[in-house]
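Yeah, one chain of the complex is gone here, protein chain that is, but the others are all in their spots.
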């Protein structure tokens, strides 16, 4: 980051976090049992998302961000995947305690829905778009007849700004362009008016000019419906443009979270700083980028102390010995770094 | 970086063998296939009787569990020949035919398929039309035509089967090469200036070996049945030479008074085919790269 000015507390962020959260994830631990042993791709993750709020979970591949998402919906790989500990509270109900049947009937796709990266694999090529958007409505009992499902599907397609939605109900996925397909997938996700929508890299396969419009669409949908959005992305730019709050994940844990402006203006964790410094920025002419050495640890071979310590320029004996607790930096900004718990902010990375 | 690059690899022959024999290895199918091959090699040494030896006094003896004697465990046929010894003699023909027919059709089909897949264009068009033509002719009709031209016998059987099956390999290899050709490392090999032969040998062939292996294993059964059918129809091996198909053909005349004479070679064919199919299925699963992920 170029600016390291003292943080300007944003009252809007403060008030939002004071609302009772729609999604409250507490100490979530997900285990994958393989032949070689049990892995913990998600290891004690906690976050909250309020109504009408967007939380961005950013991290690199293998950081556990996608596995966190799948854990929320209990869509873990089988056999071997299970939630080992923690709670996932949606509007006060702990999803980890529900039976598979209850979860499928009343929650998954109904009150908590998901959009994935590749719109083509989310859509079945042999069914019309109207059938596919209408299917969850009928399954969850929100539409009692075919005609009603069609009407509501058309309404959902209209809400994602697909032009002349009634006329397109009988089209097949291949008749839509890439950006329009992602809109159809989003229409499926919002058709049942969920309280929480999880979007896993929803724009990564789109070109920037289309990406902008998708992100704008999510903002509009959120304003209209108040849905809480969890956005998984590896792209700091995408996170900055749409998220109210950001959680940075590294090796299965959230190392820093807080209001977006705080994270970008005043990053506290050395990993967050390194990530922000490593991306080339438009209008910045410097020839060399800041390069973080090494690579993320393997899940099979997790360092004992702070998981970022082996790559951190500020690490000392303590960092290698034990994982640091979260330090509260005010206005919901928290980071897990020994430097913060001891002597305030660490020196610039 | 050092830690990762110096890590010891786990892909030695030992580890590979362990994972191969570890879970679900089809011991029975493998045993039958190995048994058939061994019998083909040492057949005359373990065979209790001369397979062609006539003994009209002991004609139509039933198998041992149906009231026969231990001297002819699977019974005898209309000329008193020992069925057990004749089945052992028949394995020889089956194994020789399967080996040569699969080797020849596989080699020809692979080369033609690689050329069609890699070069594309008119070479591909001509080859694929040829394959389509080949596949539209019923194999038995083709066999009849060839039998009219060739002298019946082992050689003719191998030629007929090769002519029938090369197109299968050509089609599958072409499909594989079409997708492999688009791999970036093949493009990079061309950028590096490697010629087509190098690219075939280094980048394409090793990646289709698995497919070929599976296809060949699955085809053992088909080839054995094909040989039996040809011989049964009198287009292949001719009596008094022995093959399972010849035995079926010979026994067909007295099927009502000696069921075992036609059943025993039939069971031999069935067991071998079943074993080759099961083994091939297992091989396909094991060699599937997607299975290696976990």
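For clarity, chains are labelled A and B in written order, and residue numbers in each chain start from 1.
Throughout what follows, a residue touches a chain if its C-beta (ideal position, glycine included) is under 8 Å from a C-beta of that chain, and two chains touch if they have at least 3 such contacts.
As a convention for this text, contacts and distances are computed from a predicted model.
One chain of the complex is hidden; its UniProt record names it "ATP-binding cassette domain-containing protein", one of "Iron-sulfur cluster assembly scaffold protein NifU", "Aspartate carbamoyltransferase", "NADH-quinone oxidoreductase subunit H" or "ATP-binding cassette domain-containing protein". The chain not shown here is touched by just one of A:72, A:274, A:309 or A:340, and that residue is A:274. Residue B:187 is the one among B:28, B:103 or B:187 that touches the chain not shown. The residue touching the chain not shown here, chosen from A:31, A:60 or A:87, is A:60. With the whole complex as reference, residues 60-61, 177-180, 207-213, 215-216, 234-241, 243, 260-261, 264-265, 274-276, 278-293, 295-296 of subunit A touch the missing chain. Contacts to the hidden chain, counted on subunit B, fall at residues 1-2, 4-7, 9, 11, 183-185, 187-195, 198, 202-203, 206-207.
Everything below uses one rule, namely that only the chains that are shown with their structure count from here on.
Mean C-alpha positions place subunit A and subunit B at a centre distance of 53 Å.
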